[in-house]
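A short worksheet on the structure shown next.
Heads up, one of the protein chains got dropped from this complex, but the rest are sitting where they should.
For reference, chains read A and B in written order, and residue numbers begin at 1 within each chain.
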Amino acid sequence: MSAQSKLTRRQALKLMGVGTFSAYLAACAAPAGTSEMDDSEMPAGEKKKISISHIGGGSVEASEKSNRMKLLRAGFPDIEFENRWVSYAAYLDKIPVQIASGDLADLQFCNAFNDIPLMMENEVIIETGPLLEQFGQNILAVTPEAAWASTVYDGRQVAVTHNIYDLNIWCSQYRGDWLESLGMGIPETIDEYGEVLRAFTNSDPDGNGQDDTYGRLLYNSVRFDDDFFHAFGVAVGHHLNGFWRQRDGRLELDWVQPGMKDALAWMSSVWADGGYHPDSISIPLGQKDNAFRAGIAGNVYTAWSAVDFAQEQIRTVAPEATVVAGPAPEGPGGRGYTGEGWPWCFVIPITAEHPEDCVRVIDWFFTPDIAAQIICEGVLGVTNKGLNENGWCVEFTPEEKKAMGEEWSQKQNEVQDISVFWGLWLTIGTLGGVQAFPTFPPDMKKHFDDMLAAKYSDEALAAQVISQEYLKITEKPRPVQADKEFWPGLQTRFGEFISQAVAGTIDIDQGWSEWLDFFEKNGGPLLTEQVNEI
Amino acid sequence: MATSAVSNSTATSGRRRTFWAQFLFNAWTYRYLYLMLVFPFVFFIIFRFYPMWGNIIAFKKYQLMHGIWGSEWVGFKHFNTLFDDPAFMRVLRNTVSIAVFKLVFTFPAPILLALFINEVRHMAYKRFVQTVVYVPHFLSWVIYGAILYIVLSPANGIVNNVVAAFGLEKVAFFQKPGYFQPIVIISSLLKETGWAAIIYLATIATIDLTLYEAAIIDGANRWQLMRYVTLPGLAMTIVTLFILQIGFFLNVGFEQIFILQNNMVLMTADVIETFIYRVGIRQARFDFTTAAGLFNGLVGMVLVLLADRLAKRLDLPGIF
Partner (left out) sequence: MVASSNFRFRLESVLIYLGLGIFAFIAVTPFLHTIARSFSAEAPILRGEVYIWPVGFSFDAYERLIIGGTFWLAYRNSFLITTSATLVQMIMTILCAYPLSRTYLPGRNILMTLIVFQMIFPPSLIPFYLTVREVGLIDSWGSLIWPYAINTFNMIVLKSYFQALPRELEESAIIDGANDFKVLIYIMLPLSVPVLLTLTLFYVVANWNLFLPAIFFINDGNKQPLQVILRDMIWSMQLATQTASADDFERLAGMEALKASSVIIAAIPMLVAYPFFQRFFIKGILLGAIKG
């Protein structure tokens, strides 16, 4: 008996030798890559800690070692920064958990439309208005009014906006060579537009004798096809917020205006004539521009800055191809392109120990002298030219990069800067590349304006002007209480209705009255009420 | 009277003593088995049972500042929201329909595949088939979905090219509600059957070869061997997996359906999980999401208990 129990003890120890594998785990779990971080003058214990959550991109390690990060640390010797990295691919899954658990970073990156109402409801963020007045003068100076509207809640400013973003980036783009070969001009009216789309499909614009071209690939939810809708005085709206505008002194949702039905009838007639790519609407997210870039479709509604890339891509199959932007087609309801709106910002949670410093940090990014050193794409002195004699950064021009050839790829690999979405540095980046701040002195502003102009073709820059000219933005400034309960249902029902209406699988008259009925019974009036109370 | 009362109380205390004695006796007799369970149950208690109390937020209006316990009770409000939603009936119908199809087609498929692979005598070919059918499991649904779109495209998809070659009209498969559920079933058959067959192949590998030898001596042919030796050898695994699977009856595969659905086919494509994602998770309504999870669990629990009872009645092992 005793011999047996001795054996057992040994066996038990062997089996449950947590020690062995927990030691192994501890070895595995040792933090990676922290050894290379340079500790600045002060010991860590005396520093204030500020954590920053931002959407990822590129290499964290490279970002840690980068010149920009050194500059930031040097700017705040009394602060220890902790970068919390969120994958862009998973942001939507992560942020609800962060809100519901209260685990927000001291500077939390978020979406104003979606996240701020949830955060306010859970009372996890602080008011930032007074702090901005005190510590954020540079931020206030560069941020457009529209960017603030979405971050005011119950009359209080609750966010630190973080970017001077273009609201106006969308426009309709055509295959110039196809228009030419068909003897057609860039369409000005919605009827001409329809003819162009039909001709792109049916009149063999590439002249290869085959029936292999199409007018346009409609996006999955028809949400990104607002150039059609604006011609009838309505819009679907790019963001989940929908599109609202003032009618007789009241804000009303475009989705229930009579123009919406006209727009759908018009789109449906083009569908019936084959004016769209047959994969339209059923295409998965993110493939909206593919048919255009592959030289299969002749028209696309997308960001102006995509002109050059599309042209380059199409030319691999059609060397003579040109891409030109056109004005918003005019219809009975006017014309327009939907502006994105700028919903991204930083918020400061109640758990932040040094809220003033948080604002100071963001303000630092917008200080003209600092911005001039960091707003260039690439890593200072490696994938860009570094600073000029005025202390302003200079990028390589496309020609210079081309001339470098292999050396250029090596430089990119060296800094591991594979993505334009550079995490924390997104703060001062913009979707269209470097944009000079309005607060820059004139000569500094010119330096950056010229640099931007050098990066894009004349066609792309012309597209930028066009997209600004026809810009329209939803007038609903922010979400309301009833959104949470009713909006997902309305959105789904409406998306379903318009997709089916355009594709002609339902009777538009009947579908329309059913949709209006649904809207009435499922929170539509309450929503309108609350939007008008803001 | 008095005596009987006394004797009664003695009996009770006696029984109590026997209970504790029995308990200690058991604890000592089976000490090694209980010892093994210590670590697993520490795990279950910390990471499963302890947070499970948090599921009461299904009956509360969860607010961070009040915490799970302090949040206000709202009774069955979230359940009512779920059941009263105009989309709910449609969503439930689609979910049940896909779930039944999956049980009828995708559950038995790997068993058949394993049986047939087992019939292959040529080793190299056997290995080849087995490896090849296992591979598609490693394509995510995002990638697999994109490929399905290409293959089924009405523009120049390979399937429609074949359809057109026969002089038929091309079909926009992803725009017709009638095709959605078949696409879901067929694609999961192609993608997951090989992966799911692994466990059956492993079980077949443990069947005693002498059983086959004996049956062959008795003159059994291929199908009889399959029917009377291999299949009984698999019975336990099949029943176990079936009961486990049925516990997740209403979970029909979020990722796959979310990727494949679009507005044109939502009437047959919207299921409980995609509905919850839209209405609950994306809105950070975790109280509502939890309520929906409890509903799914309740259905699963009932089905598991029924299936387990049925299996035992048929003299097959249950999961308990």
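Keep this in mind: a residue touches a chain if its C-beta (ideal position, glycine included) is under 8 Å from a C-beta of that chain, and two chains touch if they have at least 3 such contacts.
Everything numeric in this text was worked out from a predicted model, so none of it was measured.
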Contacts of the unshown chain among the visible ones are A, B
If I consider the whole complex, including the chain that's not displayed, which of B:134, B:179, B:228 or B:258 touches that chain? B:134
In the whole complex, of B:20, B:73, B:166 or B:320, the residue touching the missing chain would be B:320
Sole touch to the unshown chain from A:106, A:308, A:330 or A:483: residue A:308
Using the touch rule from the top, list residues of chain A that touch the missing partner. 4, 7-8, 11-12, 15, 21, 24-25, 28-29, 31-34, 53, 56-61, 83-90, 93-94, 97, 100-101, 103, 105, 286, 289-291, 293-296, 302-303, 305-306, 308-309, 312-313, 316-317, 396-398, 401-402, 409, 412-413, 416, 418-421, 423, 431-433, 455-457
Interface residues of chain B toward the undisplayed chain are 26, 30, 32-34, 36-37, 39-41, 43-44, 46-55, 57-58, 62, 68, 113, 116-117, 119-123, 125-140, 143-144, 147, 150, 153, 155-158, 190-191, 193-194, 198-199, 201-210, 221-222, 236-237, 240-241, 244, 247-248, 286, 289-290, 293-294, 297, 300-301, 304, 317, 319-320
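Keep this in mind: only the chains that are shown with their structure count from here on.
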Using CA atom averages as chain centres, what separation in Å is found between chain A and chain B? 37
Quick check on the complex: what are the chain B residues that touch chain A? 32, 35, 39, 62-65, 81, 85-87, 145-146, 149, 153-156, 170, 172, 174-175, 259, 262-267, 270, 278-279, 281-286
Touching chain B in the complex: which residues of chain A? 8, 12, 16, 18, 92-93, 95-96, 99-102, 114, 118, 121-124, 212, 214, 220-222, 277-279, 281-284, 287, 296, 484-485, 488-489, 492-493, 495-496, 498-500, 503, 505, 518, 522
